[in-house]
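Only one protein chain is missing; all other protein chains are in place.
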Amino acid sequence: MKKKLLSLFFVMTMIISLLAGCGDKNKETEDLGGDNVDVENGVEDVDDEGEDNTGSEIEEQTNADGEGKVLNIWCWNTEFQSRVKDFYPGYVHDDASGTGKIGDITVNWIITPNEGNAYQNALDAALLEQANATDDDKIDLFLIEADYALKYTASDYTMDVKDLGLTDADMAQQYQYTKDIVTADGKIKGSTWQATPGLFAYRRSIAKEVLGTDDPNVVQEKLADWDKFNAVAADMKAAGYTMLSGYDDSYRTFSNNVSGPWVQDGKVVVDDNLMAWVDQTKMFTDAGYNNKTSLWAPEWSADQGPEGKTFGFFYSTWGINFTLLDNSLADADGPKEPGNGIFGDWAVCYGPEPYYWGGTWLCAATGTDNPSAVKDIMLKLTCDKEIMKNITEVTQDYTNNMEAMNELANSDFQSAFLGGQNHIALFAEAAPKIDMSNISSYDQGCNEEFQGAFKDYFDGNASKEDALNNFYTNIVIKYPELTTE
Amino acid sequence: MSKKKSSCVRYTKWGYIFLIPFFLVYTIFSLIPLISTIYNSFFENYMSGLNQIGPTFVGFDNYIKLFKEANILKYTWNTIIIWLLGFIPQIVVSLTLAAWFVDLRLKLKAKGFFKTVIYMPGLIMAAAFSMLFFSIFSDAGPVNDILMDLNIIDQPFRFLANVGGTRGLIALMNFLMWFGNTTIILMAGILGIDTSLFEAAEVDGARAFQIFRFITIPQLKPILVYVLITSLIGGLQMFDVPQILTNGRGLPNNTSMTLIMYLNKHLFSKNYGLGGALSVMLFTLTLALSLLVYRIFVKKEN
Partner (left out) sequence: MINKNDNGLLGLYIRRAFSYFVLIFLMILCLLPFYILIINSTRAHPDIQKGFSFLPGSYFVRNFKALLADKNLPVVKGTINSFIIAGLTALLTTYFSSITAYSVHVYDFKFKKVIYSFILMIMMVPTQVTSLGFIKLIRDMKMLNSYIPLIVPSIAAPIVVFFIKQYMDAVLPLEIVEAARIDGSHEFKTFNKIVLPILKPAIAVQIIFAFTNSWNNYFIPALVLTDKDKKTLPILIAQLRSADFLKFDMGKVYMMIALSIFPIVIVYMFLSRQIVGGVAMGSVKG
């Protein structure tokens, strides 16, 4: 009987492992028995590799034609994908499978949405497994945002771009701040194709009706500081419009002008300027100067469309061409030209305070088996003047090349979407003013939770103190290592 | 009886063999995780970004933290209040419907059809149902459109920016998903009551409501208790609906944050210590409730 029991047990385990085989890639079952790497060891493994990964080894890999055939790119939306699709020479996208080809290399897009730290959690899990992953499953290139860039650039999971073969000369025309933000221990750990100064985008027709003019210079005069901004908000209300749409709209103009980072010595610090945002937004809400929507909500998007009754939105470079433009159309599939919705009814000005919003950096993952493909993507899309100028001309995105941008700023470049305005000139003016000295690796979580917690205050469901306490409670759930007031 | 037993002896081993799959799988996927959950609840163990913190033995610190810092009582209260908001109408409506369906004098037509319709929401994916409610009850959604067209309100009612609105919607969904099921269970229960009791009551000239009050309800008591406890256990697990409706935030003001949503946050950020402590408490609670259900079964058997 014992024998039979035993054999049954074996049959069971066999069935289970067989199932394991078809449920997932075989490598995982192989791993099952073998190395039982716990998380800490995983980190150390990567450490070692990071130190070994000096130029010589990579050259060896490239020279020996040891490059992998699969390039895995991790990101959180399709913005970068469309840049590669449209501007990287030789990239062919296969709509059916959602993958692409560069020569004989297959490009996989692993897209995880950002919200609730989902992207970072998925990325972290994959990076911790990077040392054990097969070449075809290794992350090669991943994207990071300013809000949490430090977390990755300070780690050994990102490669020094110079080890990839990018030189100072290649990056000479990039805005200095875009390099500073990803520099750790003197090494530049990433590269970006965009600079992201923020502006205030407003509806020309509403400006004409209420302010008597849609000239960006005059409108800027009327919005030059917060007192003036609030006065215009009152005029808008009187005319039946709202100044802003949502609670979070002006958040970045305040959060970028704080006196210190979110986290100082392991403690969460709420800056006075953030409370100024709270007070202003509460005032706007109670006075009816906004439409009580939330960032990215359908109602918020609708306010940017033909039916919208909102004067303007704080948007940075990518937001204007990536989000605002799409939202302004009446027919999403129709031509992007005046006549479709409120295309052409927008204009931009600086607004009351300089700020930036977002920004996406490309990082090479330590252990990548496609270093030269990664290097070439960085080189072409973030350092090549002609390609970057072309990106701006076609998409109106603001690219990270001073020479190209200044050329466009001084040219007769016009944006049809913005009613013929040369918005590049405004961006070129604002970009050098960007100051990212107060960022921390916790910014995404802090910003998200802070905005979320105070929504209750704006809605009248919580007092200011309660909202602040909720923020403290939630931030510690997300980051157990932090302390609060 | 004894004869049968002896003839069975050589087959007994098959009894054991047939139990192997169940207990093997149960051990691997439930018992070991349970032990590991309990074990982990005594350690500080989480990820700080890309770095592992712990595991460090901290005794009962995690449990203390849950009560002192984490508002666990508030989340428990949220869960209970939302459950009650759904359960009370559910039991009232289900009892009424069950009584009507079995009432021979009332002779309702299309009973099968009604039963089919009211049971249907119970089979719907809670995630999809919640997403549907999120869409149709949004500030600019169909429900607000309809209410404004009918001139019932002149401004959109912001359901999800309102404590009662959010809790009410979750309770409404729970109600819709469960009242059909409960009706059918209670109907079966009523049909199981000895008919002579009803006949005797009618001979005595009792009215429909009196029969319901003094015969049906007392006779149904065990089943009512069963429905109550299983529903409470289900209520403690409440997750899909509020998670998707509030996008995991438990808005407004954390008033729709349920216990499992809170647990999910810890699982997601890989905080094994606190998550473990919370799990152990939930386990203890549900096990106690399960034992109550068990006692009902045992009583019934006797």
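For clarity, chains are labelled A and B in written order, and residue numbers in each chain start from 1.
Heads up, the rule we're going with is that contacts are C-beta pairs under 8 Å (C-beta built on N, C-alpha and C of every residue); 3 or more make two chains touch, one makes a residue touch a chain.
Small disclaimer: the values here were computed from a predicted structure and weren't measured.
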Out of B:Leu84, B:Leu228 or B:Leu267, which residue would touch the omitted chain in the full complex?
B:Leu267
If I consider the whole complex, including the chain that's not displayed, which of B:Gly49, B:Gly86, B:Gly189 or B:Pro252 touches that chain?
B:Gly189
From A:Glu115, A:Glu221 or A:Asp435, residue that would touch the chain that is not displayed
A:Glu115
Logged for chain A, residues touching the omitted partner chain are 16, 19-20, 23-24, 28, 31-32, 36, 76-78, 95, 98, 110-116, 118, 122, 125, 295-298, 301-302, 305-307, 323, 326-327, 330-332
Absent-chain interface residues of chain B come out as 4-5, 7-8, 11-12, 14-16, 18-19, 21-23, 25-26, 28-30, 32-37, 40, 93, 96-97, 100, 105-108, 112, 114-121, 123-129, 131-136, 140-142, 145-146, 149, 176, 179-181, 184-185, 187-189, 192, 208, 223, 226, 229-230, 233, 236-237, 239-240, 243-244, 247, 260, 263-264, 266-268, 272, 275-276, 279-280, 282-283, 286-287, 289-291, 293-294, 297, 300
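Here is the rule we use: only the chains that are shown with their structure count from here on.
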Between chain A and chain B, what distance separates the C-alpha centroids? Give it in angstrom.
39
Taking the touch rule as given, give the residues of chain A at its contact with chain B in the complex, in rising order.
1, 4-5, 8-9, 12, 39-40, 43, 115-117, 121, 124, 127-128, 151-152, 155, 157, 292-293, 297-299, 302, 441, 452, 455-456, 459, 461-462, 466-467, 470, 473-474, 476-481
In the complex, chain B touches chain A at residues 13, 17, 20-21, 24, 46-53, 69-71, 138-140, 158, 161-163, 247-249, 251-255, 262, 265-266, 268-271, 274
